[in-house]
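After the structure tokens below, expect a handful of questions from me.
Complex shown without one protein chain; remaining protein chains in place.
Let's look at chain A:
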Amino acid sequence: MPLLTQRIPDENDYCLVASLDNVRNLSTILKAIHFREHATCFATKNGIKVTVENAKCVQANAFIQAGIFQEFRVQEESVTFRINLTVLLDCLSIFGSSPVPVFVSIAGTFTALRMCYQGYGYPLMLFLEEGGVVTVCKINTQEPEETLDFDFCSTNVINKIILQSEGLREAFSELDMTSEVLQITMSPDKPYFRLSTFGNAGSSHLDYPKDSDLMELFHCNETQVNRYKISLLKPSTKALVLSCKVSIRTDNRGFLSLQYMIRNEDGQICFVEYYCCPDEEVPDS
């Protein structure tokens, strides 16, 4: 059994090796999709994609491109494993997760990470180092599961809006959770972009004009009114809070794609993406 293996593996035995000077560049992104216990990881030479799904209706993907890592080697075409995301995040923040105060922010106060994976059936090895103290974590990996293919193709996109996240943050944090759905209206005409909830107290609408300073891009071709389960979309608030911009797209089937642009502590850009299928057909009014 792999866990009982006595031989210390050679560097070349690992099909995945990744090193990071500041582990928070990884953990922050992973927290943005942490709404379920388990995640599936895909590593290719371009980087790692971590996928979390819920109710076969919503999928979140975090992309950590190879350039984020100081060292990134993948021996095979692609490496796939499933892992307990909660445990992984706990391990990554084993030296604490709060930002280092500025006055002690000298080299070496970041937690550095070396992540190795030997292959199918082996645990994911994490070597975390801070101030000369090294912690080794072995997290058992699981059989990878088939992930959903939302078949969200940019050629089928009907409406697309890019907003500064600031404008959406408050709206999402104040969503009336007594409403079952969040209705998103995107239209080339008024109301342009509208978020609506229908709760116990009544309905509320949040309208963004297309010429608002928050609006970076407004490409709406036809009026679409779609409803999404609010309980499925609410977790995306985690990504929204971290992001600086968000792209909102809907395709011809009413599927929703939310892409969050997140800037990490080193100023690099990462992306987190949420796909959600619509709740039900809304009759055109």
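In this section, a residue touches a chain if its C-beta (ideal position, glycine included) is under 8 Å from a C-beta of that chain, and two chains touch if they have at least 3 such contacts; residues count from 1.
Operating definition for what follows: contacts and distances are computed from a predicted model.
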| item | value |
| --- | --- |
| Chain not displayed: protein name in its UniProt record ("Cell cycle checkpoint control protein", "Sof1-like protein domain-containing protein", "Ras-related protein RABB1c" or "RING-type domain-containing protein") | "Cell cycle checkpoint control protein" |
| Of A:C57, A:I162 or A:L214, the residue in touch with the unshown chain | A:L214 |
| Listed residues A:V87, A:A112 or A:L206, member touching the removed chain | A:L206 |
| Residue numbers in chain A that touch the chain omitted from display | 167, 170, 174, 176, 200-209, 211-214 |
